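Below is the structure I would like to discuss, written out as structure tokens.
Removed: one protein chain of the complex. Kept in place: all other protein chains.
Note that the chains take the letters A, B and C in the order they are written out, and that residue 1 is the start of every chain.
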Amino acid sequence: MSGEHPAYGLADLQADLRDFTTERDWRRFHDPKSLVLALVGEVGELAELMQWVPADEAQALFSTGRAHERVGEEMSDVLIYLLGLAEVLELDLLTAARAKLAAARLRYPADAAGGLPKSRI
Amino acid sequence: MSGEHPAYGLADLQADLRDFTTERDWRRFHDPKSLVLALVGEVGELAELMQWVPADEAQALFSTGRAHERVGEEMSDVLIYLLGLAEVLELDLLTAARAKLAAARLRYPADAAGGLPKSRI
Amino acid sequence: MSGEHPAYGLADLQADLRDFTTERDWRRFHDPKSLVLALVGEVGELAELMQWVPADEAQALFSTGRAHERVGEEMSDVLIYLLGLAEVLELDLLTAARAKLAAARLRYPADAAGGLPKSRI
Partner (left out) sequence: MSGEHPAYGLADLQADLRDFTTERDWRRFHDPKSLVLALVGEVGELAELMQWVPADEAQALFSTGRAHERVGEEMSDVLIYLLGLAEVLELDLLTAARAKLAAARLRYPADAAGGLPKSRI
């Protein structure tokens, strides 16, 4: 629709993160190994949120309310450091992920994939 | 611009992943705790790629060639499971991450952030 | 009993690992951040083993047979890198863990701990 604002996308988030990091002079801390450790820290917080929740209650619990917000914050932190790593490696994450999914389509044909594969994507 | 293809975005990737999962009847495996464990598995592969590379050589090494491709594949897997989790929790990851970044701007004012904070975003 | 071989303990494993590392001249790779990334890699393999197994079947599945062996191998790798980190930091892991457990006893009195704490140890 003419005049519509285009949706905020992953590239916009990455640009905003770039500004955020530059304004604070934090790029100097962002070597790849440090960024992966920071990512691990955030994945740890995500895991901690869910660790003692019964497996069959987790989806309902984290789909609404304060638990939904909290899990969204931790998932955001994971995405933020993943984009930070993409930034320093000049890597186009969406293009890479699209290609990975295309490769997974070839590796796991839809009509043969009824079972429980060891590793799927 | 009229007639231009809109860029492939995160929402498109999430929709493609939804189709991929549905076609293989894999949604039944996607409870939140299992998806976080799968995410952890992919983060582990990302960490393994970098573990013995000297810290000051990692950026150059993973910015080109086969190492760049490999790191892009592992980062894609992390993103894919993060989107898989967003899918089952009906969570808008981009909106959540944008809000998290806005909160980080308040928490770490640009002119006061010269040091090395314990946790930054 | 006189003449009995003392049991192989954690200190023996750490000494054997020290020899293993020295003989291969691998100590030079063992800075703390690299060792934590290696630990993360092994935790990822442990997570991958379990990711798609239904939560209520995991204990039985991994308690016998080939799955028991496999999980034991991945858990061993985690322990091995944890000891590698203890080695470079000259840290007595058993003494530290014993103290951590004593602190947990104070923090979570036994008679008040019927519920599901957010974080327990």
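The rule is short, and it goes like this: a contact is a pair of C-beta atoms (placed from the backbone, for glycine too) under 8 Å apart; a residue touches a chain by one contact, two chains touch by 3 or more.
Because the structure is a prediction, the values reported are computed rather than measured.
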Just checking the interface: what residues of subunit C touch the absent partner chain?
6-11, 13, 16-17, 20, 23-26, 29, 31-34, 36, 39-41, 43, 46-47, 50, 53, 55-56, 58-59, 62-63, 68, 71-73, 75-82, 85-86, 88-91, 93-101, 104-105, 108, 110, 113-114, 116, 119-121
Residue numbers in subunit B that touch the chain omitted from display
33-34, 36-37, 40, 48, 52, 54-56, 116-120
Residues of subunit A in contact with the chain not shown
29, 31, 33-34, 37-38, 40-45, 47-48, 50-52, 55
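Heads up, the rule we're going with is that only the chains that are shown with their structure count from here on.
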Under the over-half criterion for shared residue numbers, do copies subunit A and subunit C use the same patch or different patches to meet?
same
A CA-based fit of subunit A to subunit B gives a rotation angle in degrees, as a multiple of 5, equal to 180
Please tell me the distance, in whole Å, between the geometric centres of subunit A and subunit B computed from their C-alpha atoms.
2
Can you pull out the residues of subunit C that are in contact with at least two other chains?
33-34, 37, 40, 48, 52, 55
